[in-house]
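In this view, the complex is presented without one of its protein chains, the others remaining in place.
Take a look at chain A:
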Amino acid sequence: MSYEIVAITVLWTFLFGYLLIGSIDFGAGFFSFYSVLTGHQNKIHNIIQRYLSPVWEVTNVFLIFFVVGLVGFFPDSAYYYGTALLVPGSLALVLLAIRGAYYAYHTYGTQIENNIVHMALYGATGLLTPAALSTILAISEGGIIHEHDGIVTLNWLRFFANPYTWSVILLALVSVLYISAMFLTYYANRAGDEAAFGVVRAYALAWSGPTILASVFAFFQLNHQNPVHFQNMVDIAWMFIASFICFAIAVYLVWRKIRLGLAFIMVMLQFAFAWYGYGRSHLPYVLYDYISIHESITNDAMAIALIAAFVLGLCVLIPSLLLLMRLFLFDANYIRGKSAKKG
């Protein structure tokens, strides 16, 4: 395999990691806020806090990994995306910043429970952030960023007047809520928290239908935006069919309230098939027509060094992540709230 394929696979995997744990985090923030508004807070607030507290910092790092890695492996992307995305990128940054900081203030700071302003900020950014970030996927299809006489610009009119942009935002939002609710269903069940389980299971089932509808809608909008990419996707249709089968199994298991661990694995597989299918058919372009992985790849020496650093990094990271998960995700005492809380 060539360096550029290894590189883009690594990067895409980071983004997939971000998609999963970011969605859980974003959705949990929204549900947490929603539960306060609807008076369900006593039922699900604790379970969400227990999960989020020790892992929140890890989420952002996946995104940074992707950005830094993308610029490292494909330096041209810094030039095109960097110039064109100044305004949307900065707005997304502000959302992430508010979200991260207020979460920490809320969790580690004062003991006043459920400060409604903090909760509202956290809940609202939980939806706005994925909406903002997902638009970059829409932009990558081409037709929105242009280069004339060495000046790179973003065509705002094309950006906002484009049904494809909105279809991607819609898909991102419903996916976030679906993934998050599916995970919390599993987590509440592990914790043996019947009341919370009932609430989040209902959320999970409610958001499953819209997820598929939004996927289909985005799929057909792509045909208008980038017919080449659309055709590539049709050529590997089996991946999307596999994704749908995983979806059906996951929803069936949650509906029957059995094998919830397997159900969440099915959710991960559902998104893995769709994500890698989408990514594979997107190639060779990182930004349609401007950045192709074959031409933009950095020099061999840097590519080898980055891949080596990545492998070494994984050797440290995977055991650390497993330790984190053992202590907080799969430790029954911790999940049930029997272990001591933070320092």
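Basically, a residue touches a chain if its C-beta (ideal position, glycine included) is under 8 Å from a C-beta of that chain, and two chains touch if they have at least 3 such contacts; residues count from 1.
Simple rule for what comes next: contacts and distances are computed from a predicted model.
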Handout entry: Chain not displayed: protein name in its UniProt record ("NADH-quinone oxidoreductase subunit H", "Cytochrome ubiquinol oxidase subunit I", "Transglutaminase domain-containing protein" or "Outer membrane lipoprotein-sorting protein")
Key = "Cytochrome ubiquinol oxidase subunit I"
Handout entry: From A:Ala104, A:Leu213, A:Val228 or A:Ile241, residue that would touch the chain that is not displayed
Key = A:Ala104
Practice task
With the missing chain put back, which residues of chain A would touch it? List them for me.
Solution key: 53-55, 57-58, 60-61, 63-65, 67-69, 71-73, 75-83, 85-87, 89-91, 93-94, 96-98, 100-105, 108-111, 151-152, 298-299, 301-302, 305-306, 309-310, 313, 316-317, 320-321, 323-324, 327-328, 339-343
